[in-house]
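Some notes on the structure that comes next.
Left out: one protein chain. Kept in place: all the others.
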Amino acid sequence: MSLLVTGSAIVAQQGDPLLFDVDLTAVGIVVGKVLVIFAFLLVATMFMVWFERKLISDMQNRIGPNLAGPFGILQTLADGIKFFFKEDLIPDRAQRRVFILAPFLSFVPAFLLFVVIPFGGDFNDGNAGVVTIFGRETFLQVADPPIGVLFILAMSSLAVYGAMLAGWSSGSKYPLLGSVRQSAQMISYEAAMGLAIIAVVVKTGSLSTHDIVVTQAGEGLGGILPNWGVLLTLGVPFVIFVIAATAELNRPPFDLVEAEQELVGGFHTEYSSIRFALFFLAEFMNTVTMSAIFVTLFLGGPAGPVLFGPGWLWGIIWFALKVFVFLFMFVWFRATLPRLRYDQLMDLGWKVLIPLSLGWILLLVALDLAQDQNWNLFAVGIGAAVVFFCAAMLLRAAVRSGQATRHTLEVPD
Amino acid sequence: MPEAVLLGGEQTTTAVEWVVFIIAATTTLLGSFGVIMARNPVHAALSLVGSLFSVAVLFLNQGAEFLAAVQVIVYTGAIVILILFVLMLLGIDTEEDLEDEPLRGQMPVAVGIGVLLTASVFALTQLVGFDVVTGTPEVTAAIRDDMPNINQIGRLLFTDFVVATQLAGVMLTVAVVGAVVMARRPREYQPIPEPESMDAPLSLDPTDQGADNGAEVAD
Partner (left out) sequence: MGLGQYLPIFVMLVLALVFGAMSRVASHILAPRLSTVAKTDPYECGIDASQEPPERFPVTFYLVAMIFIVFDIEIIFMFPYAAVFSDLGVFGFVAVAIFAFALFESFVYLIGNGAMEWGPARKAKPEALVSPERTAATTIRRVGTEGRPAAAATVADRTPVPTEAA
């Protein structure tokens, strides 16, 4: 295997060069990377819980946790330890086996999701983020399967089961209502999320998360702007992804699943002790991971200029900074936006986001083809606008007709 | 499996692939048995998830990464969710009564079809060779190693098999129409029989509780 691995070589090869001939050193490095990421996820989740509480407090003119450790930063750890000493209850009416299984279905996908995220490495000058550990070349990324983004979708589709089965197996009404709401919400926005990811794939031409970052590390428009996914896809898929991801995470303003006023705690109402802690962990871990996915798909991942010192370190620094922006955004959403009503939530997902993202993919493809075939870009734009307008009108008529169908129903006395 | 497959050659089954195959195949079978043996429909659906997930691992083992992802996303992520929804919507989450046979004579027919299928698989192994049926790497290996299989699939789907792709789109449309027709509200209002627990009309009199009393007072 050649020592100088460029971006194009990686595309042809598909995957982390370390993992083609696996030996003892390779296994050692893999286990090391997994352990580091595992520890990072736990620490980042703890940090996120503290950060959210502290930031929300600041936004609401409160102090927030301030006793455990400096600035209360150990508060989450204290809470976590306390969970171990709490009584673990299984309701009489629960379906025991499924009740026990549900938290695992929730937090295992949360751990697995981060595996495909590139979190460091130098992507400048065709370096493609390759680093050398113990004389072996590897990526600062735990795994780089050629279907990376599909892996993300697969894991988030598995995550639905945790909440769904938790609610069903509790044998209680609030969890059941919460879980039915949640599963319908999550699958709705998963479709929008998938379509937004396709828009990125259209511009990067690869499903491997590493290749997506390599493409984004290149020179952007005019040599000034970065070649980030958010600019490549002309912004709209990014906005769709922000909305869909917030809904997918069940974070405010889409947290109908755990709307306290209506559903007590939602699907985990009957859970206590460490089982509840695992759900809680999964929720915040998913927030961290989703922010990392944002960065990977739309903000160039760890790619960024190297100011001084080792390049791979700057990759990690840029990555952490970018992730932090999204963590802040999620907390800001929670502090600012009021919760949606369920019909508004479903309408937004189905009647706006999905058609729009579908149309946007076709538009991106058409623009790219127009450049290839030397068509008049202006004419393509006009054509696209006409098609968009027609589709929107058709959809509007359908919505009207749908409302009429539903509302003409009379219930007799 | 002949010894020659295990040793030598360029595309052979490695030891790791063997172990993965044995584990995944076992869990696939166990999951399938769970589907038909479980008395609780939700447990059966969960067994189906396990079974489908193991099939995804088998796909990975064959190098069919895209198929593995599709298996998880479409089957476990969408179709089993639909099944679970139906179970929850209908409220048939209680234990199933196996004595009560909704389709008379389905058991013997099922056994017959099962035997026939097994026999045809064995017949195939004899006719076209063991390797083709079992999908050993010699026959099912990727055509080109330097190109991810998703690219090859994309090319084929939208060139050679474009008619099949469009037919798939048409079939999906038919499925949607079918679902809407089945779920459409009737134009005329037809009262649905209420479940038992909701029989009791709401009563505001604290001394008057339950269905029987309510009916009497109404007279």
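A and B are the chain letters, set down in written order, and residue numbers restart from 1 in every chain.
The definition used in the following text is that contacts are C-beta pairs under 8 Å (C-beta built on N, C-alpha and C of every residue); 3 or more make two chains touch, one makes a residue touch a chain.
Note that the coordinates shown come from a computational prediction; the quantities given were computed from them, not determined experimentally.
> Counting the whole assembly, list the visible chains that the omitted chain makes contact with.
Looking at the entire complex, the absent chain's contacts are A, B.
> I'm checking contacts with the chain that's been left out. Which of A:205, A:235 or A:310 qualifies?
Residue touching the chain left out of view: A:205.
> Write the list of chain B residues that the hidden chain touches.
Given the touch definition above, chain B has residues 11, 16-17, 20, 60-61, 63, 65-66, 70, 73-74, 77-79, 81-82, 85-86, 88-91, 137, 141-142, 145, 148, 150-151, 153-155, 157-159, 162, 165-166, 168-170, 172-173, 175-177, 179-180, 183-185, 195, 197, 201-205, 208, 214, 217-218 touching the missing chain.
> Which parts of chain A face the unshown chain closely enough to count as touching?
Answer for chain A: residues 14-16, 19-22, 27, 30-31, 33-35, 37-38, 83-93, 103-104, 107-108, 111-112, 115, 142-146, 149-151, 153, 170-174, 176-177, 180, 184, 187-188, 190-191, 194-195, 198, 201-202, 205-207, 264, 269-270, 273-274, 277-278, 342-343, 346-347, 350-351, 354-355, 358, 361-362, 365-366, 368-369, 372-373, 391, 394-395, 397-399, 401-413 touch the chain left out.
As a working rule, only the chains that are shown with their structure count from here on.
> Using Cα averages as centroids, what's the distance between chain A and chain B in whole Å?
Roughly 27 Å separates the two chain centres.
> Which residues of chain A touch chain B in their complex?
So the residues of chain A touching chain B come out as 12-14, 95, 97-98, 101, 145-147, 150-151, 153-154, 157-158, 160-161, 164-165, 168, 176, 180, 183, 187, 190, 206-208, 405-406, 409-412.
> Using the touch definition from the top, list the residues of chain B that touch chain A in their complex.
Those residues of chain B that touch chain A are 40, 42-43, 46, 49, 65-66, 68-70, 72-73, 76-78, 81, 84-85, 88, 93, 146-150, 185, 189.
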